[in-house]
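This structure is in structure tokens; I'll ask about it shortly.
Note that one protein chain of the assembly has been removed; the remaining protein chains are unaltered in position.
We just call them A and B in the order they show up, numbering each chain from 1.
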Amino acid sequence: MKPSLAPYAFVAPALLLLLTFGVLPILVAVPVSLTDLNLAGLADWSRIGFVGLDNYRRLFADPGFWQALANTGIFALLGVPAVIVVSFVAALLLHRSENRFFRALRAFYFVPAVTAIVAVSLVWGYLYNTQFGLLNHLLSVAGLPPARWLGDPVLVKLSVVFVAVWRGTGLNIIIFLAALKAIPQEYLEAAELDGASGTRKIFSIVIPLLRFAFLFVAVTTVIGWLQFFDEPFVLTKGGPLGESTSMSLFLYQEGFSAGEFGYAGAGTLVLFLIIAGVTLPQVRARRTDADR
Amino acid sequence: MRTASSRSVTVAVGAVLGAGALLTAFPFLWMVFGSVKPRSESVADPPRLLPREPTVENYARLFGELDFGRYLGNTIAVVLISMAGVLLMAMAGYGFAKFRFRGRAALFFLVPATMMIPVQVTMIPAYLVLDGMRLTGTLIGIALPGLVSGFGVFLFRQFMTTVPTEMIEAARIDGAGEARIFWRIVLPLSRPIVAVQIVLAFIGSWNSFLWPLVIAGDERLYTLSVGLALLTRQIATSPSLQMAGSTLMVVPVLVVFIVFQRHIVRGFTLSGLK
Partner (left out) sequence: MREKPRLALVVAAALLMLAACATATPGGGAAELTVWIMGDSSARFERLVEPFTDRTGIAVDAVAIPWDTVDQKFTTAVASGQGPDLLQIGLSKLPAFAASGALLTLDERTLKSHPGLAAANFLDGIATSATGGARVSVPWVSDTRVLFYRSDLLAAAGLTRPPATWDELRTHARTLAGQGGGRYGFHVPQWDNTLPVIMTWAQGGTIVGADGTIDFDTPAFQRAVDLYTGLYADRSVPPDADFDQVQGFVSGTSPMLVSGPYLAGAISEAAPQLAGKWSVAPIPGGAARTSLLAGSNLGIWGTTDNRDGALQLLAYLAQPRTQLTWYELDAQLPVSRAALADPELTSEPLVSVYAEQLRDAEPLPPVPNWDGETGKALLDALNSIVLTAANRDTALRGLYAATTGTPAT
């Protein structure tokens, strides 16, 4: 019974795993990004050459990098608000009743979140197919021209974002729903007695009370969207001509698939710093919040 | 107070949600119906939702010729091993929540950091580590990289800050050891969040692809997602077969969710996420 050692004992196993599989790779990426590590170098360490900041210079000079960065920004700006708003509204509606029908509906909204990405790509790839897909078939039935869902430079971003939003709302709906159910009934009844209308209630009472849930969902969603990979990878492989390539996908194609691990390391660090820079302030804010 | 107008609002909301649910789940329905279509129907133009001649030949092929039964077994094994991760994350969450120790802030800062890097960059270092521990080619090796997540530790910590410290102090005064306090008091009080984490761990390990692919030396250790990837050749594979594989991957997770549903919502509720 050594109280001073106990916390370390509790924290150690998980932390060890997180450090090994989560932090170590970041630390490794730092020196690797200063070398020209490739497949040959991986096989024989003597074939690794030090190149200083060359990888970074190459990275910032690569138009593909900037395109991927811009795309990632667009994806996040479109997707994060969409996920937050849709999840919240759906949760509000689902909160309306606890009867069996409403509870069953939750499962339907949760399905996209648990579907493996391979399955998602098969189904959505089919729905979006320009020539033979269901969506364009419906458009043709309605007398409208087919849309190039995954082929048009602008539309492809929306199509890919839509699938990711479709997938991303499931868990967040559950989070908001739980937060809503935690609001004591008295608060809402008191507001009703004061004559507050439905919408007013939502904005003045519910949302402020859910401040924490919003922050949580926002942070995790932003982190997820800055690392956007699965949907563009399986639906478009980043095409057409890089219009739907995100930073993660760019790193994967230019770095890992091409065996250019030094280059990929540089890109990874840049991406990490961006994500950390964007989310750290929010994490700090929440930590002080919860510590009170 | 259920007035008549309140009830009709509920019905209206229900209708809207129902329509939304159908739309949301439509791709899933397409997948399920597609899995029982014979190959010739899967490329039909114009597309039809319902199969004209439903068949189970795709599922028969999955379990017969394509060894999906074994992949299913491996996936279940990996999922079970991941449950140990839930325990480890609970312990860490408790440690961060209820103790003051040197380095706590710095270490806890690292937790979200692990969520900020793309997973491919962890592939080579993780493989080398596992290789050094002689865990490549084992189910434990497959489960290990994903065993603990920063997200999970975070959630546990949030919840456990709400566990009344007085109860813990009282138990200490009574002479209970730290481990016993954790087992007998903290964990039982954390049942809802544990339920949440179990479901999240289930979903994550069930769908995991990269680690089973890279760490399994032998296809005898492949999981369902790798098996599904094997079906994806460039042109020649039957779409219905792929749909069958995909359906097989989704349905069990859905069942788990439905069963644990109430606990999940309660779990998030009580985790101090107000």
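Definition applied: a residue touches a chain if its C-beta (ideal position, glycine included) is under 8 Å from a C-beta of that chain, and two chains touch if they have at least 3 such contacts.
Since the model is a prediction, treat every value here as computed from it, not as a measurement.
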Which residue of B:T10, B:T55, B:T136 or B:T162 touches the chain not shown here: B:T136
Across the whole complex, list the residues on chain A that are touched by the chain not included here. 39-40, 42-44, 125, 128-132, 148, 150-151, 153, 236, 239-241, 253-254, 256-259
Need a quick check: the contact residues on chain B for the chain that isn't drawn. 39-40, 42-43, 45, 65-67, 74, 77, 80-81, 83-84, 87, 123-124, 127-128, 131, 136-140, 183-184, 187-188, 210, 213-214, 216-222, 226, 229-236, 238
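Throughout what follows, only the chains that are shown with their structure count from here on.
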What residues of chain A sit close enough to touch chain B in their complex? 1, 3-4, 6-11, 13-15, 17-26, 28-29, 42, 90, 93-94, 96-97, 101-103, 105-120, 122-124, 126-127, 132-134, 137, 166, 174-175, 177-179, 181-183, 209-210, 212-213, 216, 220, 223, 227, 229, 248, 251-252, 255-256, 261, 264-265, 268, 271-272, 275-276, 279, 283, 287, 290-291
Per the touch rule above, chain B residues touching chain A in the complex are 9-10, 13-14, 16-18, 20-22, 24-25, 27-28, 30-31, 34, 43, 45-47, 85, 88-89, 91-92, 94-96, 99-101, 104, 107-108, 110-118, 120-126, 129, 144-145, 147-148, 150-151, 153, 158, 161, 177-178, 182, 203, 207, 209, 224-225, 228-229, 232, 239, 242-243, 245-247, 249-250, 253-254, 257-258, 261-262, 264-274
